[in-house]
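Read through the structure below, which is laid out as structure tokens, and then see the notes.
Left out: one protein chain. Kept in place: all the others.
Here is chain A:
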Amino acid sequence: MRERRRVVVTGIGVVAPGSMGREGFWDMITEGRTATRRISFFDPARFRSQVAAEVDFDGVKLGLSAQEVFRNDRFVQMAMVAADEAVADSGLRFGVGDADDAPDPDRVGVTLGSAVGATMRLEQEYVSVSDGGRLWEVDPRYASRFLASALVPSCGATELAVRFGAHGPATVVSTGCTSGIDAIGYGAQLVEDGDADVVVAGASDAPISPISMACFDTIRATTDSNDDPEHASKPFDARRNGFVMGEGAAVLVLEELGHARRRGATVYCEVTGYANRCNAFHMTGLRPDGVEMAEAIDRALAQGRTSPDEVGYVNAHGSGTKQNDRHETAAVKRSLGPAAGSVAMSSIKSMVGHSLGAIGSIEIAATALAVQRGVLPPTANYEVPDPECDLDYVPKVAREQKVDVAISVGSGFGGFQSAIVLASPTRRES
């Protein structure tokens, strides 16, 4: 059996609420600042939840051409900006022939996660062609020529492939709220299986639009803490009352270890394991025992030959709904056993909200930075303990702590449960 190809992270790019770029994002979450605010994109007065974590995003100022902004939904624009930052960070130079830092274009893949794709554009254009919701048989005279690409979110993977001249396998991964973990997990599998040496992998979502807010309103999944937007996202706190919608993107450059070493790349961490499972229970409900998420964590740890004792940090899904945080706490206890009692576990959704499919990649970016820098971001707004959520959630203040192995987990509509394991390049393998 051939030696397993190992996958490392050599570049990170982030577009997150309340900050600019990777370093702005890192500063913000380690300072415990929150980016949740009253919705400004539209008048939220008629909605139950009026809070969101919005990105002050201007694609042109961030390096996109006017044409790129014009033809693409916001989710694609944010993915492009995050990918540009990640690729620049990696030091890889695409499309420059045989230079040392130029990967073989045929060996570069793209995996982009998105839960809801071009929802924002599809809704906005629908308002035009339906005359504000009056016409079922919509009027073609008002249709933009870019609706065909908006209809199918694979346009996002295409834009990234074209941007970097990546001729390897490309796809959009759309498993709802685990899309961002799954996209990076699939990207790692492309490298492991020898189908690519480099993968531009990440996720993006821009769901702060009336239809998304309305559909979560009706099932009361989102918070109604409208009078205190800055403290609306309260994961693991007994007062938690739903998630805060967010948006954003994060993209990682995944690279085969030998490929990264040969060019002397800086390595953030290694992706040592990834697994997902389904609960086959309910599209939105979670059983409190967390069995299937625990199974995903167990499998991901086993792949990287990492033991529960080695896990120093759990980057939680921590959405701030009653059922999720209880479910997840149970899953981590089930997987880590006694080690759960001493593990640090935090939810950055307390600060940047829940950007559906994107958040999984944003959280992996945070986890990779935490492993590299020995600082764990906190759970903001954590005040009142809940007896059912009794782990160490790193309340409010970041913690300096060296971590050899960290996991990031996610859970989503459809019953999807995903876990990924990141290990420090300086970790001593047991």
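One rule holds for everything that comes next: a contact is a pair of C-beta atoms (placed from the backbone, for glycine too) under 8 Å apart; a residue touches a chain by one contact, two chains touch by 3 or more; residues count from 1.
One rule holds for everything that comes next: contacts and distances are computed from a predicted model.
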From the names "ABC transporter permease", "Minimal PKS chain-length factor (CLF/KS beta)", "Outer membrane receptor proteins, mostly Fe transport" or "Cytochrome c", which one matches the UniProt record for the unseen chain?
-> "Minimal PKS chain-length factor (CLF/KS beta)"
Quick one: which of A:166, A:252, A:265 or A:330 touches the chain that's been left out?
-> A:166
Selected residue (touches chain absent from view) among A:241, A:284 or A:323 | A:284
Return the single residue from A:60, A:96, A:127 or A:397 that touches the missing chain.
-> A:127
Listed residues A:275, A:314, A:358 or A:403, member touching the removed chain = A:275
Which residue of A:54, A:197 or A:217 touches the chain not shown here | A:217
Out of A:46, A:61, A:239 or A:262, the sole contact with the unshown chain comes from A:46
Residue-wise, where is chain A in contact with the chain that is not depicted?
-> 46-48, 71, 105-106, 110, 115-117, 122-123, 126-127, 129-130, 132-134, 136-140, 143-155, 157-159, 161-162, 164-176, 179, 182, 186, 189, 193, 210-211, 213-219, 221, 275-284, 292, 295, 303, 412-416
